[in-house]
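Supplied in C-alpha cells, the structure appears directly below.
Every protein chain except one is present and positioned as in the full complex.
The chains carry the letters A, B and C, assigned in the order they are written, with residues numbered from 1 in each.
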Amino acid sequence: MIRAGIINVTGYVGAELARLLAEHPEVEIASVTGRSQAGKRLAEVFPHLWSVDLPVEEELSDEVDVVLSALPHAAAAATLAPHIAAGTPVIDCSADFRLHDVSSYEQWYGEHPEPDLLPGATYGLPELHRDAIRESRLVAVPGCYPTAAILGLAPLAASGWLRSAIVDAKSGVSGAGRALKQTSHFSEVSANFSAYGLGGHRHQPEMAQELGELGERDEIPITFVPHLIPMVRGILATCYAELSGAELPSNPEDAREVLVERYESFYEDHPFVQVMPNPPSTKETMGSNACLLYPNVDVVTGQVSVVSCIDNLMKGAAGGAVQCLNLMQGFDERAGLSSIGLYP
Amino acid sequence: MIRAGIINVTGYVGAELARLLAEHPEVEIASVTGRSQAGKRLAEVFPHLWSVDLPVEEELSDEVDVVLSALPHAAAAATLAPHIAAGTPVIDCSADFRLHDVSSYEQWYGEHPEPDLLPGATYGLPELHRDAIRESRLVAVPGCYPTAAILGLAPLAASGWLRSAIVDAKSGVSGAGRALKQTSHFSEVSANFSAYGLGGHRHQPEMAQELGELGERDEIPITFVPHLIPMVRGILATCYAELSGAELPSNPEDAREVLVERYESFYEDHPFVQVMPNPPSTKETMGSNACLLYPNVDVVTGQVSVVSCIDNLMKGAAGGAVQCLNLMQGFDERAGLSSIGLYP
Amino acid sequence: MIRAGIINVTGYVGAELARLLAEHPEVEIASVTGRSQAGKRLAEVFPHLWSVDLPVEEELSDEVDVVLSALPHAAAAATLAPHIAAGTPVIDCSADFRLHDVSSYEQWYGEHPEPDLLPGATYGLPELHRDAIRESRLVAVPGCYPTAAILGLAPLAASGWLRSAIVDAKSGVSGAGRALKQTSHFSEVSANFSAYGLGGHRHQPEMAQELGELGERDEIPITFVPHLIPMVRGILATCYAELSGAELPSNPEDAREVLVERYESFYEDHPFVQVMPNPPSTKETMGSNACLLYPNVDVVTGQVSVVSCIDNLMKGAAGGAVQCLNLMQGFDERAGLSSIGLYP
Partner (left out) sequence: MIRAGIINVTGYVGAELARLLAEHPEVEIASVTGRSQAGKRLAEVFPHLWSVDLPVEEELSDEVDVVLSALPHAAAAATLAPHIAAGTPVIDCSADFRLHDVSSYEQWYGEHPEPDLLPGATYGLPELHRDAIRESRLVAVPGCYPTAAILGLAPLAASGWLRSAIVDAKSGVSGAGRALKQTSHFSEVSANFSAYGLGGHRHQPEMAQELGELGERDEIPITFVPHLIPMVRGILATCYAELSGAELPSNPEDAREVLVERYESFYEDHPFVQVMPNPPSTKETMGSNACLLYPNVDVVTGQVSVVSCIDNLMKGAAGGAVQCLNLMQGFDERAGLSSIGLYP
C-alpha cells in the first residue's frame, strides 16, 4: 500500500479522487487538504464520503508517497513546487503543467508561477504518452475537453491525415466546478442548453499542441466550441475532421470501414478506449474511466466525424489521474478503476 | 372569430396547437380529432387542457374555416386531400408538402400519397416566404431542425456567401413525439447526451432545398448531425459555415461586426427573429415563438459559426403554424403568440 | 391601461411579473427597479425579455397607478411604506404583510420595520379573501408553499373538520430564488432529492393562521416538511389530514365522494382552482395560474389526503399577484393569466 495525499479535496475533482483512492486496492489515503474547510471531517463536507474517516487539513500532514492535486491553476504550481523539489511524485489536475509553451499558457491563464518546472512535466494522457508517464515524476492530467477531443482525433492526426478540425463539444455542468456562479445555478441551467466560450476557450491550445505533435505538423487549426448540457457528468465531443487528401474510399460505407480499422488498431492496447459499433452516449461512461468512440462518414456529404464520450470527472480528471498513478507506481493500469458505467 | 379544426390533437404538436388556439384572440376551436382517443374529452387526454372543454372526435365534425394538421407524414397528405379539394385553407405540420422534389421525399419517407398536390404547397417559413404564405391555401410548416438551421444560415445563403455548412444540432426529447420508444424512455435519456441519425436524417433535404434556393445555387452541401439533450423543449443549432470567398475582414472582431449587420438587416422586419448581443440559450425561447441568433467568428481559426435557438414545439412546429395562420387570415402576424420565453 | 411599477425586477418573481404585465391587456409597465442592475436594460439582465424595452432603474421613476414588489422581507416593508403612505395600491410578494401577529413574524424573520402597517394589509389569497382584496390597498401575496397547502386543506378547515395536518410538500428549485447558494448549485441539486427545513420553516405560521381562521379554532397543528425536487418550477403538496370526527362514511370510496363534493362546491366560483378526476402533476400547471387538487381516502387505512399542485412562480407568487391586481382594479379576475400549463 502506498500513502497518497490529496490537495484540495473540497472540489468535485478532489472528492472524486477521494472516492477512487478510498477503494483503490493498492493505495491508502494518508492526508487530504482543503483550506476553506480545514478542521472539518471529510464527511461533513461531502456526506457521500461518510464511510471515509479523515480530517480535512490545512497542509498535507503526513509523509506521503505520492501527491495528487486538485487545486486550480496557478495555485497548483505554487503549492506543488516544494513537493516536486523534494522528489515526491506529483499528479496535477490543473492546467499548470499541460502546455509546453509558457507564452501559450500565459495568454489564457496569466503569469506562470513556476515556468522552470515545465520541461520536467509529462502530458498525462496514457494513450499517447504511456511510457513517458511511467518514467515521470510530474504528470499533468489533461483537461476534460482535450481528453475527449484528442482521443477522438488522435488516430487521424497520427496517420498524418488531419488537416483541421471543428470540435463541437458538450459537457455536463460539473465541469464548471463547485464554486457558485450564475451559470451553474440550477434554475438557469436546468432544462436549458447553451453554447459558451465563443470568444475562445483555454482548452483549445492543449488540443492543438497534442494533435500537432502527433501529426508532426506545425499547426493543425482546431475550432473548439463548448456547450453546456443540463446534466451533471459527461462530455460528448462531435469532432468534424477535414482530411488532407484522398486517404479514404469515396463510398461512405467503405470509408467508414477504413476509419474503424484505423481507430481499433490505434487503441488496441489501451484498456479504457473502445471503438463502439453504434454511437455511444455519455451515460454509458458515467462513473467509469472509459472513453467510447464512434468514427463516421456522412452519407450525403462525405464529411468525416468522430463522436467521443467520457465522464468529465473520471477519464477527464480524477480517473485519468488514477490511471497515471497506476502507471507511475507500476500497478495494473486498471487498478481501482472501472470500465463499466453506472447505467441507467 | 374564425373556426379552426385540429387534426390529430393527441400528440405534442396537436396539444400545443390546442393550447395556442384556445387563447388566440381571433380563433375559436371548432373541432379536434384523434382516432385512438376519439370519444374522450380533450382534458382526459391532456389534463393541462382542463379548461378547454372539447370532445376528441374521429373526424372533423363541424364546418371549419381552416384546418391545422398534426398528423404524421403520409397520413397527413391522405387525410388532408379532401379538405384541400374543398378549398379549405390547410396548414400541415408534417413533411408531406415541404419538399418540392418528389424523389427526394420518397428517398426519406416512402411513397407520396398525393404528389399532385406538391406544386400548390408553400414552404411555411414566414421569414423567407411571407408573401407567398399570405396567398397560399396549403402551407407546409417546416421541420423543427430545418427551422433553426435555415434561419441560422439564411442571411449567408441569401448573400451568396455560403459554400457549405455543418449543422451540429441539439434537440430536447419532445421532438421525438409522444409515441413510446426506448430512445424516449426517461431512464435512458435523462442525464444522458447522444448523437443520432449519423447515417443520415430526413430533415437534411429541407435545409439543402431552402438554402440552395436562397443562394441560387444548384446545391449547398449541408452536413447535419442531430443530438438529443436531456430536456423536453428546445433546439440549439450550431451552424459552421464555409464561405465562398473574401467576404469578411480578416480580423475576427471586424468580421463578426459585418456578420451581425448582415443578420440584423436580413431580419429587420421579422418580429420573431432576433440577433442577440450574447449567445442565446434554449430556455430563453421556451413556450415562445422566438428564434434567437448569434453569429460569430472564431478568434483562433476565423471559422464562421451561428448559434440558433428555438422552442421546437413552438417556432419549430405549432407556433410556426399559428404564425402562418395569422398571415393567411390577414391577422396581426403575432396574434396569439408570445415572444417572451418562460424563464427560468 | 393602468401604469404599473415593479420593484426588484431582477429576481425570478420580478421577472415573472414583467413577463405577465408585458402581455397584460389592461396594464402598461411604467417602470422597473433593481438596484444591483440599475443602469442596464431589462433585456441585458433577462435575455428572454428581449422584446420588453425598459431600463432597470434605482427607484420607480414614473408616476405609477399601482406598485408590485418582489423585494425580500424587511426590505419590502421599508421600501413600500412611502408608497402606502401616498395611497398608491401596493401588492407585495414578500412575507412582510402576511402574518397578523407581529410576534410570529419576528420569530421567523426578525424585527418588522413597519409593524403599524400590518392591520391595513389583506392576505392575498382570492379563494379565501376575494372581497377584502377588492377593497384593499395593501395586499400580501401568500408564500408559495402556503398557497398550495391552504388551498389543499381549506375546504376541510372551513367545514370545521380539520383537527391537524401533515403537509409533505415538494418544490422546484426556483422557489429558492436567483441568489447563489450551494443548495441551488446545479451539480448538487440535479438528479437529487432532499428534505430540508426539518428544524422548522417560516411558511408554517401562514398555514396555521389561515387554516385556523377558517376553522374558527385557536390552533390547528400543522407539521410542514418541505423537499427539493430536481426541476425548476412547480410545487406538489401532499396534505395528510386528521379529521375531528365521523364526518366521512367509513367506506373509502364513499368517503372520497363526499370529499370531492365538498371540494367542488367550495371552489365552484373560483376560476383557477380545479378538482381533478385523477391525481394531478406539477407540469400540468407550468406557467399557468392554476391550482389543481385531488382529495383522496386511503383504501387500506382510511387516511384522508389531498394532493395540491401549483407553479410556485405563478399561482405561488407572480400569478397570484396579478390575480390580486385584477381584483383590486376591477378587471376580469383572469386578465393576463392563463389556466393552461405549458405541457410537456
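Of note:
Heads up, the rule we're going with is that contacts are C-beta pairs under 8 Å (C-beta built on N, C-alpha and C of every residue); 3 or more make two chains touch, one makes a residue touch a chain.
Note that the structure is a prediction, hence the values are computed from the model and not measured.
Contact with the chain not shown here comes from a single listed residue; of C:S51, C:S159, C:S244 or C:N296, that residue is C:N296.
When you scan C:I6, C:V232 or C:L248 for touch with the missing chain, the hit is C:V232.
Within the entire complex, the positions of chain A that touch the omitted partner chain are 12, 15, 19, 22-23, 44, 46-52, 174, 190-191, 232-233, 274, 276-278, 280-281, 283-288, 290, 292, 338-344.
Although one chain is not drawn, its touching partners on chain B can still be listed: residues 12, 173-174, 178, 180-182, 184-187, 189-191, 230-232.
Residue-level contact of chain C with the missing chain is found at 164, 166, 168, 170, 172, 187-188, 190-196, 198-200, 204, 221-225, 227, 229-234, 236, 238, 240, 279-283, 286, 294, 296, 298-301, 303, 305, 307, 344.
Going forward, only the chains that are shown with their structure count from here on.
For the touching copies chain A and chain B, the fraction of interface residue numbers used by both exceeds half; the interface is of the same-residue type. Centre-to-centre separation between chain A and chain C, using Cα means, comes to 46 Å. Rounded to whole angstrom units, the spacing between the C-alpha centres of chain A and chain B is 38. Chain A has residues 187, 190-191, 230-232 in contact with two or more other chains.
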